Every structure is written in C-alpha cells, then in structure tokens.
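All protein chains of the complex are present and in place, except for one that has been dropped.
Note that the chains are named A, B and C in the order they appear, and that numbering of residues resets to 1 at the start of each chain.
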Amino acid sequence: MSSKPKIKELLAESACEHNKGKKGSCNAPTPGATTGGCALDGAQIALFPFADAAHLIHGPMSCVGGAWETRLTPTSWSGRDLTQTGFATDISNNDVIFSGEKKLAAAIDHIVTNYAPEAVFVYSTCVPAMTGDDIDAVCKQRSEKHGIPCVPVHAPGFVGAKNLGSRIAGEAVLKHLIGTKEPEETTPFDINLIGEHNNTGELWRYRHLLEELGIRVLSTFSGDGRIASIRTAHRAKLNVIVCAKSLVSMTRKMQEQYGIPWISCSFYGKTDTSKSILAIAEALGDADLIERTRALIAREEARLEEKLVPYREIFAGKKAVLNTGGNKAWSIASALQDLGIEVVATSVRKSTEADKAKAREYLGENAILMTSPATQQAKVIDDTGAHLLLAGGRSLYTAIKKRIAFTDVNQEKKKSYGGYDGLLVLAEDLKNSLQNPVFELVDRKAPWQK
Amino acid sequence: MSSKPKIKELLAESACEHNKGKKGSCNAPTPGATTGGCALDGAQIALFPFADAAHLIHGPMSCVGGAWETRLTPTSWSGRDLTQTGFATDISNNDVIFSGEKKLAAAIDHIVTNYAPEAVFVYSTCVPAMTGDDIDAVCKQRSEKHGIPCVPVHAPGFVGAKNLGSRIAGEAVLKHLIGTKEPEETTPFDINLIGEHNNTGELWRYRHLLEELGIRVLSTFSGDGRIASIRTAHRAKLNVIVCAKSLVSMTRKMQEQYGIPWISCSFYGKTDTSKSILAIAEALGDADLIERTRALIAREEARLEEKLVPYREIFAGKKAVLNTGGNKAWSIASALQDLGIEVVATSVRKSTEADKAKAREYLGENAILMTSPATQQAKVIDDTGAHLLLAGGRSLYTAIKKRIAFTDVNQEKKKSYGGYDGLLVLAEDLKNSLQNPVFELVDRKAPWQK
Amino acid sequence: MAEVRHKSGKPLQVNPHKLSQPMGATLAFLGVDRCMPLMHGGQGCASFTKVMFTRHFCEPIALQTTAVNDVIAVLDGGDYSILESVKNIHDKVAPELIGVHTTGLTETKGDDLRGIASKIDVPLVYVNTPDYQGGLESGWALTTQALIDQLTEPCDRIDAQKIVLVPHVSLQPIEVEKLRDFIESFGFKVVAVPDLSSSLDNHLGEKQASLSSGGVTVAEVKQLADAAFVVTLGASVKPVGTTLQKKNPAIQHRHFDHVNGLQGTDALVAWLLETSGRGDRLPPVVERWRKRLQDAMLDSHFSIGQTRFLLVAEPDHLASMAASLREVGGKIALAISTVDSPILGDIEADQVIVGDLEDAEKMHDAYDLIIGNFHTEALAHRVAKKAVMRGFPNYEEVGIALKNDLLYEGGAYFLFEIANAAERMREEQVHHEREQIKLQRIA
Partner (left out) sequence: MAEVRHKSGKPLQVNPHKLSQPMGATLAFLGVDRCMPLMHGGQGCASFTKVMFTRHFCEPIALQTTAVNDVIAVLDGGDYSILESVKNIHDKVAPELIGVHTTGLTETKGDDLRGIASKIDVPLVYVNTPDYQGGLESGWALTTQALIDQLTEPCDRIDAQKIVLVPHVSLQPIEVEKLRDFIESFGFKVVAVPDLSSSLDNHLGEKQASLSSGGVTVAEVKQLADAAFVVTLGASVKPVGTTLQKKNPAIQHRHFDHVNGLQGTDALVAWLLETSGRGDRLPPVVERWRKRLQDAMLDSHFSIGQTRFLLVAEPDHLASMAASLREVGGKIALAISTVDSPILGDIEADQVIVGDLEDAEKMHDAYDLIIGNFHTEALAHRVAKKAVMRGFPNYEEVGIALKNDLLYEGGAYFLFEIANAAERMREEQVHHEREQIKLQRIA
C-alpha cells in the first residue's frame, strides 16, 4: 500500500514528540495475553469530561462505536453536553487510500457550525496515524479559521496503554490550552484539580466544602471542566492531583513552567477526605484558612458519624477482601476502615511500589497484599473468614463459591462513593450486599444434584 | 334472616319516592338474557364527574371493585380529583346482620376529615337497600354535623337499568343541591349544560367558543362540574341538554320550579356543533349575540375545512356501517357525513322513536336502519359494499370476516371526538383504520388451512 | 416473618383494590370449557364484573345474570329467576355447564340454591359467594370446590401418571400453561382445574363470548378422581385437595404456596423427580432455565437489592412475588393485601396490611417501587414513584394473560422486568438531581 513509507515517518516523528513518557517497546503488551484499553481510551477518559468541547475521533467505528455516552461524568455546563455527544470521522476505504485530511477538516467545520463548542479535541487513531494524515496541520488551520482551539491529541491506540493516553492528553492540554488566556480575577486560594473526572459526580461531593472555605477551583482537568477555565490554569496557586499518578508529569511541567506547586489527594472515605481538605489548606499556607478548615472538618465528621450509627452494628466484626487496581487498593480500603470494616487483604497486582507501601501502611502488617488476586482470593477468603469481597464483576463467582457477599467496585460507575456523603452511599451498598441472600442462594444445589 | 321484614318496608318507601320515573316491573330485565349496567352504574356515571365531591358507595366490593378510576372525565378542579378516588363501605357480614348505618356515618366522617370535599354523594346499593339502612337519616345528620351537603342517591342496582339511575341522580341533585345557594353574579347569557359529562374532555372542545361569545356556563351536570356551581343552577337563563334523553325529566322540573327553558343539543361533527351553538344563541334571544355566533361559526368551519383537506381524498367514496346505541346512531353519523363518508346503515336497536326519526332524517331514505345489528350487519356490509364498520369491540370479528376496516366507537373512551377539533381526531382515527392492513391480515388463512 | 395488620380499623375502603367473591367465582367458571357463568343477583353485579374482565383480558367475556330486580327480590325465593335464566341460556347457547354463583343481594334474600339446583336437569354447578364475605381468591376456591364436589365422580382406581393441578386465582393463563407443560415434561399428564390457559389466553376465537371458549372440559372434571396426585398451588386453594380426596381417598395431596423463584421451583422439581421416579434425569430445558434464572438473579441483585417495594395484590400473589424478590435482596417494605389469609404471616416483609391504596399512599416514604394493579399507576404518580403492573384489574396494558412470572423461566423474566424498571426509575431521579445541580451552579 502506498501509505507504508509515510508510516515510518510518522512513527519517527511520533517517537521524538510523544514517546518521552513511554517506556518504549521493551514494555510492549503480550500478544494473546493482554487486557485493558489503549492510549486512545486513556486520552478520551482524560478529556471527555470537558462537556463544552467537542471530541472528534478521527478513525473507524471500532474506536468509538460502543464508547460514547457511556462515561458518567456529569457536567453543570448549561449548553449541550458534548461529553454525551459522539463524533467520529468513520474513515472508509477511500480515506485510507487517499488520506482523510479533507474529511477531517470538513468534520470539524460541521461540528463548529452545528454545536458551537468552546474547543475541538481531535483524537488520532491507529489507521490515520499509519496512513499519515497530518492532523496537526488540519487542526492548526481550522483553529485559525474558526477562532477556537482545535487540539490534536496524538494517542493512537497502538502507542501504548491507557495511562500513556492520559499523559498524552495532559500534554496536549498543556501545549495547546493552558496559558492561552488570563482569568478575569485571581484569588490567593485558586487551585486546579488535576485528574478529577467527576465520575458519577464525585467532585460535587466535596467542591462545595472547598468553596465554603473560600478555596476557589480555578479549573479542573477535567471533571465538570470548562475550556475557558483550563486556559487560565497557569494562574493557580496550587495543583491538586486527585488519585491520578499518570498526571504527575503534567503537574511537574506546570511547576517548571509556571511555578505552581502540587500535592496529591484522595477523597475516598472520611479520613482521607479530611486529610485532603486540610492538606490543601496547609499547602495554601494561610493560618486562618487552616483554622476554618479544621472547624469544617470537625463539623462534617460529626454530621457523618451520626448518620453512620445505624450501619455500625451491621459492619461490626466484618472482614473484607478488596480486589481492585491502582490507588483504589488503598483509597477504598481507607473508606472501608472508616466504616469499621476490617480489610484483611487487598490486591497490589498492578500497583506501583508507592501504592504498595501505602496499602501496607493503611492495612497494617497482618493484611495480605495479593499479587495474583485471581488465584489467591479464594484461599484468602477461607483463611481470613472474610464476609465480603469487593472486586470487579469477574470475581463475583469466587464470592458465590465461598457464599459470601459481593460488591462490584466497578459497579458501572453509577454510584458516587467520594467525599463524606459518598461514604454513606458506600455504606448503604455494602449493607445491601451483606444482607442480600443471593450469593448463598445462587450456589444452592439443584434438586437433581447430589 | 331477620332483615326480611325491613326489605318490604324499604321497597314500599322506595316505590313511592323514586319509582315515578320507572316503567315498573312489567318492564323487568329477562333473567339469563340481559346485558348492561344497573341503576347504580347510571347514577355513578351521572354524578362522578363532580371531582370536588366524594362519591361513597355504600355496598360490597362488587359495586365498586373494578369501577373506580375508570371514567375518563377530566376536571380542571385544582384540588384532589375525587372522581378518581374510590370510596366504598365494603359492607361485611356484620353490617348485613346488624345494619351498616354506623359504619356509613363513620365513613363519611373519615372522608370529610381527610379529603375535605364540597359534598358527599352516598350511593345506596342492593344489600343495604334490602337490609334497610336509613341512608337518608345518616346523610341528613352528617350534613348538619359537617356543614356540607351529604346527598343520598337511592339507586340500588335492582331498581332498574342505567337510564333510571341517571334520572335518580338528577332528582337527587335537584332535591338536595340546586337552589341551595345564590350565584355571586348573574349574566343574561348564563346557561347550564345538562348531561355533558366531559368524557375525554369533550366539554373542553367547545366551552371556550361559548365563552368567547360571552355565554357563561353557570353550571354543568356534571362534566368538569363544581358543587358550588350546581347549587346556583336555578339562576340560569337556559338549560342545554347534551345528548341525554334520560335527563329531560330533570330539565322539565327545573322549568316548572324555576322557569328555565331548555333545548337539546349535540356537539358531534361540524354541522351539529354549529347548529347547537347557534341554537343556544337563538334561545338566549339576543340579536347581537346571534350575529356574533354566526361569524364565529363561519370562522371555525373555515378553519376546520382547511385542516380536513388531506382527509377528503382518503374518505372520498367511502361507505360506513354504524352500529352503536341511542343518540350516537345519528350524532356520530352526522360527524361521519361531515367528513364526506356515506353512512349506509345505522343501528336503531335501542333507540327511541325520536332517535329513529332523527336517524332517518340524517341518513336519508336509502339507508338501512338495523333493528338487530348483530345478525344484520354482515349482510348489510355485503349488500352496500361498505369499507368501514364503526361499532363496539364485539363487532370487530364481523369486520375481519368481511376484511373491511373497523373502528371501535367505544374505544375505551380515550379520544374526544366532540366539537370542531374532535372531528379532526375522528378523521385521523378513521384514516388509521382504513389504512390499517390488520383487518385483512388477521383473516389470512394459516399455511395449514386449505 | 412479617408484622401483619389483619384489620384496617377503618369504616371504609379508600381507593380499594379488593375484588369481590362473585368475581372470583365468575373467573373460575370461565376456566371450564363451554360454560356459562350465571351470576345470581341484580343485573349490575354481572355487568360490573363483565366490564372489568373484558377490559382486563381484552377479550369478550361470557357471563349472564339472573337479573333480580326489586320486585323479584321480595317475591321470589330464587326459583323463578334461576329457572328462567337457565331456560333462556340453554335455549340460546346450549352450554356444557351453567355455573350459578350468588351475590350479596341474593344471599341476603337467603335463596336455597341447593334446592333450586335439584329441580334443574341441565348440567349445573352452584356456589354461594356473597360479596360481603371473602374476596376474589375465596370465590375462585369455593367454585373450584363446588365443581369437584358436584361434578366429579367417585373413583377407586388410580392413574399413576395423572396429576390434578389447582392454581390460585392470580395465576395468569400462560402461567397455568407453563406449569402444566413443565410438569408434563416429567412424564405426567396434567388436568388443571379451573384452566384459564386455553380460555382466556388471548387467542383469537371464532365465537364471541357466547360461551367460555376453552378450559377444562366437564368430562374431565367428572373424571378427576383417578388422579394419583392433586397439586394445589396457593394457600387459598389448599382446601380443594381435601375436596378431591373425598372422591377417592387414594389420591395424594401435595401443596405448594407458590412455585416462584429458585427455591419455589426447586421444591416443585424435587417433588416431581421423586414422584416420577426419574431420579436425577430431567428435561434438559429445565436445567438450562435454572442456569438462566441463576444468572438473572446475579444480574438483577444489585438493582433489586437496593430497592424497597410496595406490593399490592391478592394474598397468594403477594407471597409469590415477595418470594422472588426476596431471593435477590429486594426489601418488601409494605405488602397490601386485599383480604386476610394465613399466608400473610409467611411473607418476608417489613409490614403486611389488609387494606387499601389510601394506606399505601400514607406510607409512601417507606418504598421506592410499586408492583400492583393499574390503580397503583395513579398512586405512583401522586407519590412520585414508579409502578409495574401486576394483578387485577389492569386496564392499561395489553397481553397480560401471556405474562409469565413463575418457574425458572418466568422467574428470570420477572427479575429482569423489575430490575429494569427500578433502574429506569433511579436514572430519572439521578437525571433530576443533576438538573438541580446544574441550576444551582448556573445561579
């Protein structure tokens, strides 16, 4: 095919431009033994919450078909919610053979004319990356024509996994948006929330508390985000990374370029929510703010504790095994502990060393850190006498075989467990699991089984 | 049973009080060969549209079980819609043996306390009528206690059929409500609508036209009715009976007692709607009003005709057989004729002589007046080459056998065909029937049939 | 299990869902082939009943009335109106059976049904069903007993493969069919009494309501007593077992309160395997549907497990639905029964009340999702909840007779329907909440 030469050029280019954050092909996925999404997926997850921007996938339907309108990242944007609007060039044979650049340009025009977005993110995918469509040029030209940012996001799936895509998204925003506009006003307590996607509205569980303290969320990357705000993000006094290791490179660069310090926070559970709010106040370094923050935390914790009373009895003496990935290994564990549930084991299969250390710190020395949870968890349940398994849907069958309660931690992401109020939601869900007879019943022997 | 003696007393009493309008037992229904509702049913149909009054059935669940919340007589009453609220004393063994009067009194108290109605209608049923509960006394006493009218309606089912019940309801209202209050103001153009139940909102199809002309609907019996209004009905200048022969006795008495003249109207179809509005204006006798009425009719007819244009072609040359009861035999026929459909036959099985004459007048001398439609209609369809059968659900099978279109005239009473706009709804429904392939398809032979 | 309030203490029913005993009797007679139910009362009693079932089933309903009027009520002991009715019916449609059932009106008169029936030489079954006693379930059960008592011939033989199935009144026609097919797949022959599965199953028939068009035949009812087993389904029909055993004491009686959900169906299967002597050999489709139900339980448990229910139904129907929902963690916050029944105490609910929809409305904070007849739709609207339609009457939907909730198969579909309804409700709520947040942020 005539496009082959172009591919090599593109890859060479792509290597020098985007491959810095990537560990290189020595870390390539194993054929026939790989799970998880690609860089495109990661980039979408990172950017889609900008509901005032259009998200145009330049690729075939595999890259978008089932994947639009599925992310429950709500917005308070009063215009049409473009997070829930799917855009794809749906490239055809022709585009593969003759280039899809013209189609891409026309697609951007269609979007700008019909949906008036604040920006257009254009996501490259594997096929146009190989055929060599010059997305940068198209974006630049359309930006000029329409007077709004058209941001190329070079995260075709084959360059790596989700985390890389997330990083690429961060860099695209850094390069094309941040610093392109000045805020109307600034305050001493302006912060950016980085890596908070407002999944199921989790941001809304705590933003009002920050606001009550006079801390202004200048911008978010990207939960309930606004293009106009992220363009002013360089004027924040503090970057707060919310449970998102992959975006450290972004905040580091912002520190280098704009001198913004950063801290890392988690808003799962009472303890971590309190800790995080206080950490923000402390990082902002105002004595009065810190004092007011302590008062607010005390008030919120007292309010929460009162509401948790009916659950305390149900959870007393209950043990849980947690099988989930990354920072959830400790962040959800912390929430469980806040509810009085003992976390006897957690999975650290995909955790970084830092996450492992944190897990050990939260769970104590007797807890089991599972490195191969799929094979380990059944035995761990037996050994510990656990009452509850929190894991992804596949582990449901382990719970059934062991006749213990199960909660899907990835429960279609319909529920928000973040902040103080989210802990109550988690408590209710766990109560429902513990009291649900289905896990014992389903394993009941059929009348014809001996 | 000890109640037997009481029954005779009650029946004797009932005879002198309520049996005037009844043709007596010589006209009794045939055992094992009777269809249709009883007097209680008729009384309910007549009064239930008063949504600001409670309707309490003093009887067992057969008398109410399936029959509440089924009448689609909407109201604009802003309080709780008591038409859609079922009340029944659900008399038990005990009440049969020892009298249900106390229970009835307590039931009224419960209703007044919890639902604050403008009046309570208490419907007698066969069992308490036989056991001799003194409903009049209970009502009188509760009226005094609560300061609102409690109106006894002596229409136990066994005294006769629906029409009788409707008449009994009229007399109860005449005796206990009409004339018990003076209107705040009167106008020269105050009218009562008698027998308009606002089924499916039919009243609302033409009331605004009357209002536009300055004709005030002082009260209705009883569609979208108000107790406060019906109590002032004696001050109207004209009674308008809407398609309800059984209420002539009521308007005659109102003429005797209050000197109110009456006319009879129908609001089905363009011709009759125009005729009726003009008749009201003429009856009110104001030259200016009559002139304005003619202008309004001209305007409405022109507007309607324009909207009917797309239907004209579909209905051109179409013939219909109409099998429905009472005044519908001619009122719906008139509406069909307005649409350009030829009505080749209509049923006069249960029609009065007056209705028969009217049917002949509307349909012309060649039309067939069916006296036994169930057996006649198939042949009539063959003879006339009709394209459409309008009838009750049972006749559907005739249409299928003849492979012609069918419209259920009693179509659950969900659609309003009244007034000018209702004619458009009828047109749409008839169009849908005529174009629906189901009637031919259902009779299609199965593959295994020769 | 549940806290049961057996009496309302109110002097009336407000927004009632209770239906009358004669209505249950009518329905039972409609489960006999070529039968004409004859309601002995005023013409309105039959008319109300006929209108209700016609609208509920979307089918013409065969039902006649003795048309007792005020004069007859005093002068006649029932002889005239019943004899005249039987004559008129017989002349017109020649039924295989006339099913005479009384009403409050004729019971108050005290007509001697048995005496009158003895004077009639056309096939006739009579039953006393005053409407100031009992309700739909008892009317159905009493009629079933009357059918067997008056028609079934005593027998001293046993056909080892024959099972008489007696369903309670709230089973839909398709449910009776599914149940019969299920039992027959284990090698039995089943006769259901009454049998609505072939009469009111929404099939297009030739004749329109001149008589019931399907059901158990009179001949079959006569020959019930050679069955090896009588299986009663639902507490209300439990006594029918004894009625049949009187015709042949060798008949064994097996009772199930319900066959809904995994455990309910397992119990039936266990008995069928044991009784049929098949050991562990079972129809493959049975095993398949059990696996599907297991999966349905898992797929629906999260949604149903967080839902608090209001159930509104007849007692046996309440028990069936509650059993299915409880298996996946559904919380029955409130069950409202039409009438009292011993089964109410067995329902796993926070509260069980013999009451009306006014009671339900008052307690609306206690539940999220409603399952009940079409009246609960308006209730749901008033209290801003959602309702799923079940039970009598349902004027809002078509196809009710073909809705199957029982055994492994129906159980799976039931859970799917309820879980989907609950999720849809919650999504609307979340949508509403988010709109509020949006408005707040904009303001």
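Definition applied: a contact is a pair of C-beta atoms (placed from the backbone, for glycine too) under 8 Å apart; a residue touches a chain by one contact, two chains touch by 3 or more.
Owing to the predicted nature of the structure, the values given are computational and were not obtained by experimental measurement.
Considering the intact complex, the chain excluded from display touches A, B, C. Touching the chain that is not shown, out of A:Cys63, A:Ile135 or A:Leu193: A:Cys63 (per the contact rule at the top).
In the complete assembly, the contact with the undisplayed chain comes from C:Val398, out of C:Ala270, C:Val398 or C:Leu439.
Contacts to the hidden chain, counted on chain B, fall at residues 74-78, 201, 204, 396, 400, 408, 411, 414, 428-429, 432-433, 435-438, 441-442, 444, 446-450. Where chain C meets the chain that is not shown, the touching residues are 58-59, 201-205, 288, 291-292, 294-296, 298-300, 303, 381, 396-399, 402, 412-413, 415-417, 419-420, 423-424, 427, 431. Within the entire complex, the positions of chain A that touch the omitted partner chain are 1, 3-4, 7-8, 11, 14, 25, 28-41, 56, 59-70, 84-93, 95-96, 102-104, 106-107, 109-111, 114, 126-127, 129-131, 156-161, 393-394, 397, 412, 442.
We adopt the following convention: only the chains that are shown with their structure count from here on.
When the C-beta pairs in contact are tallied for A-C and for B-C, the bigger tally goes to B-C.
Our note on geometry: chain B versus chain C, Cα centroid distance of 33 Å, whole angstroms. Residues of chain C in contact with two or more other chains: none.
Among all residues of chain B, none touch two or more other chains.
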